[in-house]
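Only one protein chain is missing from this complex, and each of the others stays in its spot.
Moving on to subunit A:
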Amino acid sequence: MARVVVDVMLKPEILDPQGQAVQRALPRLGFEGIADVRQGKRFELEVEGPVDEAALARIHQAAETFLANTVIEDFVVRVEEGQ
């Protein structure tokens, strides 16, 4: 089965307090030099059958209408190679 990954991130202009909290914690743990952190979501979809253009178009539609809220989030769909 092929895996398609959908990465969903808050749009750059949207404040991400969760990412900020992570960023603030890093130096306390000794991880210096991280200027910014943005937290997002990753969906791994195990696809039955071939991942052709039609299948990718369906997944793109699912991402746009459901997995991401495009008012506040951007998404990227990609096929994971080497399965």
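We adopt the following convention: a contact is a pair of C-beta atoms (placed from the backbone, for glycine too) under 8 Å apart; a residue touches a chain by one contact, two chains touch by 3 or more; residues count from 1.
Going forward, contacts and distances are computed from a predicted model.
Peer 1: Hey, which one's the missing chain according to UniProt: "ABC transporter permease", "Phosphoribosylformylglycinamidine synthase subunit PurQ", "Dihydroxyacetone kinase DhaL subunit" or "Sigma-70 family RNA polymerase sigma factor"?
Peer 2: "Phosphoribosylformylglycinamidine synthase subunit PurQ"
Peer 1: Just checking the interface: what residues of subunit A touch the absent partner chain?
Peer 2: Residues of subunit A in touch with the missing chain: 10, 14-15, 17-18, 21, 66-67, 69, 71-72.
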